[in-house]
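Partial complex: the chains shown occupy the same locations as in the complete assembly.
Labels for the chains are A and B, by order of writing; each one numbers its residues from 1.
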Amino acid sequence: MEFSSKKIRDLAVGDRVDCYFIIKRVDLKTTNSNDKKYLDFIFGDKTGEISGKLWEVPQDIETYFTEGDLVKVRGTVTSYMNNNQFKVDRIRKASEEDGVIPEDFVESAPLKNTDMLRDIEGYLQRIADQDIHQVVRMALEEKKDKLMFYPAAKRNHHAIRSGLLYHVLTMLKLGDQISKVYPAVNTDLLFAGIILHDLEKINEMDSSELGIVKEYTLEGNLLGHISLGVKNVDRICDRLNTPEEKRMLLQHMILSHHYEPEYGSPVKPMFLEAELLHHIDMIDARVFDFTLAVRDLEPGGISENIFSLDRRRIYKPTF
Amino acid sequence: MEFSSKKIRDLAVGDRVDCYFIIKRVDLKTTNSNDKKYLDFIFGDKTGEISGKLWEVPQDIETYFTEGDLVKVRGTVTSYMNNNQFKVDRIRKASEEDGVIPEDFVESAPLKNTDMLRDIEGYLQRIADQDIHQVVRMALEEKKDKLMFYPAAKRNHHAIRSGLLYHVLTMLKLGDQISKVYPAVNTDLLFAGIILHDLEKINEMDSSELGIVKEYTLEGNLLGHISLGVKNVDRICDRLNTPEEKRMLLQHMILSHHYEPEYGSPVKPMFLEAELLHHIDMIDARVFDFTLAVRDLEPGGISENIFSLDRRRIYKPTF
């Protein structure tokens, strides 16, 4: 067959290919000039996204495809408004015989989610203070299932399958290492803050099991994950009868971890572990974004302006 | 007797007077030049504050006076650093025979607190939605006793005895009037938001029964009255099984009522009643501060820069 198969990142204008893609979005539209219907797709695989068009739409398939479908497509790469676009010639849903699974077509954390959860539970074991330990255990237990696949954001840093789990685990490792430099750090508080700080993103956003977020939830919009986090700890502490000071310190860490009011924190860190939590969160987000920014660059190359990095351009050293 | 009695606002340099004052602060200090001990006071009455010094301190009274004491003092008004100061010749605690009560020497809301509470309960009656009604009723019931005397702030607007009660009542009147202009306003939500928005100031600050706040509480410092308010509504709604949407809307009103992130609101109002709550809160605070700013001015006079009003100077028209 003349059609080769490529990853989205490798597609070039003019390529004629057979590929498996995930449908990340699909809309039925009508052309401007002659009222013909067409399907407007966003396809994705592990390496990126590309928009696609199917110009001839038999009526019976107008609503046949939906988001999250794994499909096999044949077509040509064209250019539109300086971006690659995929002109679909044929498209069908992948079947069992194709031997492909959706998980292979979405970007995921580089570690296995069950391993990550086990490692996080290892850190949980190291929280010696029993009051704090119980709160964190219960919070983690309740969210465990969704944590397996949730991303850490709709877009920006860690917006990948199991991204939230990966973010939390890496932060725990960081917190552990930093505490070795500063022995006065209370790792019970720090580990607890790290595990709890973003947990309510699971209620703030609505994610499919592929880690794709379509929308914020209503409570996400009206209250935000920080206030949801405070409420969640409150509820758990009520049940566990957690002493007042510990409850307040855990809530304060959640409340202050974005640091700046305009990023959603109404108070700034007032004890050392809350301060460290913020910096650890920042470092892990930035390492993720810097790594992504240079992933496709040649050594010595410089990126476009990266929105999530204050529109900076990032350089990849040659050595 | 040669000594007259005056209100603090009327004292002038050179006056020699007998007055009753509340002690708002008292410290034992030592003079710089000759190591003599003296008592350093801040005295107050309904009309203002004045600092005072007692230069000869018999050892047995070094710790005799304390904040909140109502005292009778005799002395002279001097000037120090361009401010009036009170040089104390004699001082004693007021006794029953003096026929004075502390409440008459602190600034209070212009309405009787029992009347104000009754009026607020009248507005509560008008909340027709039974879910919302129950939440507000329980919240109000729990705070009722302290609400009788709490100020609305440590300083700035409504920092007077029963100031919080007065602020809430006036806001309810405003909300009622504004709703007549815009019939689409849901007064159930608006009245609820007004009653609930600042209730947790009672846990944020530590006030004496005279409405004088010495300190913020630890939870006030670590969490702030806005987050405390969200938690409080959560706890009550858990008990009452309030439907999810109503719970969220009540919490959103509390969360967004300061409007700007740098004033403590992590989200901005997302429905009309939350938006109105913010403006009503602002108007009532500003009317209070403008009224205070011109209280002692002659018509045609202009105030000094007022800190709480963005350092503006306020003008009192002649007509």
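Definition applied: contacts are C-beta pairs under 8 Å (C-beta built on N, C-alpha and C of every residue); 3 or more make two chains touch, one makes a residue touch a chain.
These numbers come from a predicted model, not from an experiment.
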Tell me how many copies the full complex contains, given that 2 of them appear here. 6
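Operating definition for what follows: only the chains that are shown with their structure count from here on.
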To bring the C-alpha trace of chain A onto its twin chain B, one rotates it, in degrees rounded to the nearest 5, by 180
So how far apart, in whole Å, are chain A and chain B when each is placed at the average of its C-alpha atoms? 46
The chain A residues in contact with chain B across the complex are 218-219, 221-224, 226-227, 230-231, 234-235, 238, 244-245, 248-249, 251-252, 255, 261-262, 264-267, 270
